[in-house]
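Would you mind keeping the following structure in view while I ask a few things?
In this view, the complex is presented without one of its protein chains, the others remaining in place.
Letters A, B and C mark the chains in the order given here, with residues in each chain numbered from 1 onward.
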Amino acid sequence: MALERWFRRNRPSKKEDDNSPAGLWLKCDSCGAQIYRKDLVANSYVCPECSHHHRVPADARVAMLADEGTFEVWSGLIEAQDALEFVDTQAYPERLTKARQKVGRPDAILTGGALLDGQPVALVVMDFSFLGGSMGSVVGEEIASATERAAAEGRTLIAVTSSGGARMQEGALSLMQMAKTTVALEALSRAHLPYISVLTDPTTGGVTASFATLGDVIFAEPGALISFAGPRVIQQTIRQDLPAGFQRSEFLLQKGMVDDVVDRRELRARIADVINLLRSGLAQPEEEEALRVAAL
Amino acid sequence: MALERWFRRNRPSKKEDDNSPAGLWLKCDSCGAQIYRKDLVANSYVCPECSHHHRVPADARVAMLADEGTFEVWSGLIEAQDALEFVDTQAYPERLTKARQKVGRPDAILTGGALLDGQPVALVVMDFSFLGGSMGSVVGEEIASATERAAAEGRTLIAVTSSGGARMQEGALSLMQMAKTTVALEALSRAHLPYISVLTDPTTGGVTASFATLGDVIFAEPGALISFAGPRVIQQTIRQDLPAGFQRSEFLLQKGMVDDVVDRRELRARIADVINLLRSGLAQPEEEEALRVAAL
Amino acid sequence: MSLPFEKPIEDLEAKIRDMRAYAAEQEIDLASEVEALQDRLDRLKRDTYENLTRWQRVQVARAAGRPTGLDYLQRTFDDFTELHGDRTLGDDPAVVTGLARLAGTSVIVIAQQKGRDTKENIHRNFGMSHPSGYRKAMRMFDLADKFRLPVIALIDTPGAYPGLAAEEQGQAWVIAESIRRMSQLTVPAISVVIGEGGSGGALAIGVANRVLILENAIYSVISPESCAAILWRDAGEAEKAAEALRLTARDLIALEVVDRVVDEPLGGAHNDPAGAMALVKQALVEELAFLASMSPEQLLESRYKRFRVLGRFQAVAAA
Partner (left out) sequence: MSLPFEKPIEDLEAKIRDMRAYAAEQEIDLASEVEALQDRLDRLKRDTYENLTRWQRVQVARAAGRPTGLDYLQRTFDDFTELHGDRTLGDDPAVVTGLARLAGTSVIVIAQQKGRDTKENIHRNFGMSHPSGYRKAMRMFDLADKFRLPVIALIDTPGAYPGLAAEEQGQAWVIAESIRRMSQLTVPAISVVIGEGGSGGALAIGVANRVLILENAIYSVISPESCAAILWRDAGEAEKAAEALRLTARDLIALEVVDRVVDEPLGGAHNDPAGAMALVKQALVEELAFLASMSPEQLLESRYKRFRVLGRFQAVAAA
């Protein structure tokens, strides 16, 4: 522990010691340490004390992955409709309005083009702070169109997921986003472009059961909850305690479901390596054919 | 139990009560009943008392599957070489000579073309009585060439397996028959022809780990031992008793490894059904293309 | 056995039976009275079934006696031959697969199977698949492509099973893979929601060229009970959730989630299984004939487009 950090840690004022986004200090969920927010941010939102991976705002995630100044936003031009006129304890449009005000974007997704270590990528970053990162029509459309655009522009697709699953307020339309995002990946495959997905805490339900787990390479962040059904649902089903570490990244690595659990501070470098390797294969037969034809 | 059979069972003479191939009577391995050999044969070598599936000579197997008078033998024109000059307690050529004399064919395999319920098939039947149905160069070559011939002649391939595995006396050459028989199946796939494999007691080792388990549809006979490693080897490895029914057909059905366990007396009809269904799909695109071209 | 809202219908049916019995016993002619009652019964049935609430449709979709996957396989199709196992993890009884003929056309069938009684329900895990079930379906997709057999998938599940082993074996992974694999089929694929289309577990075999739904079947992102438990914090509010979720055949055709609603006989499929299955058969034959003329490329492309366009959104208003 750096002395500076230790020094800071010993003087949190009561006022600063809160967990609001603006607070200067916060308490690590995992080890309970008081952390100076700037240190957390500087350390990729990883606790400097215990390495717990805290959630990352979508913009910060982009900043961690994209080469500086290269990110061009694609998403944000569409917003949800209330096709079902869905009302529970609150009407869906109200929930949307509040979320938009809080988060400052139309829905739970941020996409765009960028370079990553000099290589062209499309970034798809889910935003858990917007209605739990739930996937409705807008999230599905943004992912599908970013995927198709990546295919058209020769970019590797990088998806960073965090989501509670499908957005109930859009009913079956939200369910269909699982199929929509999945079929779009076909465009990428036809262009022989890689898709790397990064599963972060939490990734559950319909997102896990569609595009999130279809990466050519799948990385997971340490300790992330990644599941189809939520732990509470399973507990109710089986009526017994879940084993320690169940549905966490490390468990899934052992079960063969992810390629590796990667510390966030190494994530960019690991992704860059994989892109480099996957994109330097032999020429595709159709490319060879084109070369042959061109040579005639 | 038919009265006639019961009556016969009560008068085995000492002379007849033996298990030699020529014996009129034999004792069922499974239920211990004295069975009149002709009854066993008439019942597809299934014990009339307990339905235990006894082993079937290769010729009898062909007779059970092929429409009468349609079987044309393909195999039998090649025989093994002693490429390794293999000698254990006996030289390989001596073993071969004895087996040939006993079984009356050059090696542990019988192949040929036939109709099965009117449909063109290639039959590949392994002969366990020839050195335990072990797969050496001859078995591999007969299977591979029958497979390719089936592809060329538009026949469904039906393999009835029973084998102790690879033939040690041919060393790595026997190992390579696993690859040889497997690659030959590609010829069949390219011709969009089905391959149905029937696993009978016992099918183990290199045969199970190659063409035997690559059927588009896999049937197993009741109670057959089907495994990669032999039960004794596993017992030595894990140093505990194997669970009841382990590595038997019914166990494998439960484990998802075979499409069904089929009583031998229904086998022909089941195979005919499957061929019928698999061979009546839509026209293959290249066929459609050919039709289009022909129409121009 | 009957559903709560069917009580008036049952009462009237009982009354007609009584009147007929009485007429026979007394040897008097009550034909016109019976006829009048019969008319009333028909109107009552029609009124009742045309105006079912969404929650009532949920009950019909789950009703005992409603034909299940295996009923269709054995009666709507000919020569059904079951193929077991996924060649990987096991053989999931909650999904029944195999080869069959539909009015002479050879097809691959995949059916989610609930039990028809308690014992079978336990055996079939109430129609809730484990990963092995989806792997079995994917094996069938491979066979379908290889032998150019159209795929018919019958959807009827509360959802994929949420259990320990299912998670360990990658339930989310196989559902995602099954969605992708089905979308890549080079042969015609038709899915029919015959009862309950529960979430991702249903969609896994629902990525077809044509998605049909029975008149009283439902298809939803979440069960009304679970939705109520989450949004209303009270599973008892399932009726409200069912309304909100727009999960009936009529809703789904309006949302373009399904392509065709197959009528059920008056009174629902559970009151006339044979009639319902005949209507499904007819619809399938028509759909299959329609798709048979399409090339593999056209099938792929139209399936891609069908699912690519789903959803409702609008341009953000300029600030």
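Operating definition for what follows: a contact is a pair of C-beta atoms (placed from the backbone, for glycine too) under 8 Å apart; a residue touches a chain by one contact, two chains touch by 3 or more.
All figures in this text were calculated on a predicted structure; none of them were measured in a lab.
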Contact with the hidden chain (one of B:A191, B:L214 or B:A272): B:L214
Of B:P57, B:P93, B:P120 or B:G171, the residue in touch with the unshown chain: B:G171
Listed residues B:C31, B:A152, B:A179 or B:A283, member touching the removed chain: B:A179
Contact with the hidden chain (one of A:D59, A:D82, A:D117 or A:D259): A:D259
Hidden-chain contact residue, picked from the options B:E49, B:D127, B:E141 or B:D259: B:E141
Interface with the undisplayed chain - residues on subunit C: 87-89, 169-170, 173
Positions on subunit A where the hidden chain makes contact: 189, 192, 194, 216-217, 253-260, 270, 273-274, 276-285, 288
Touch list for subunit B against the chain that is not drawn: 76-81, 83-84, 86-89, 106, 136-138, 140-141, 144, 166, 168, 170-180, 182-186, 205-206, 208-214, 226-230, 233-234, 237-238, 242-243, 246-247, 255-257
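The working rule: only the chains that are shown with their structure count from here on.
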Arrangement of touching chains [line / ring / star / complete / other]: line
Leading chain pair when contacts are tallied as C-beta pairs: A-C
Central subunit by CA centre of mass proxy: C
Whole-Å separation of chain centres (CA-atom averages), subunit B against subunit C: 41
Centre-to-centre distance between subunit B and subunit A (centres being mean Cα positions), rounded to whole Å: 52
Where subunit B touches two or more other chains at once, by residue number: none
Residues of subunit C whose C-beta touches two or more other chains: none
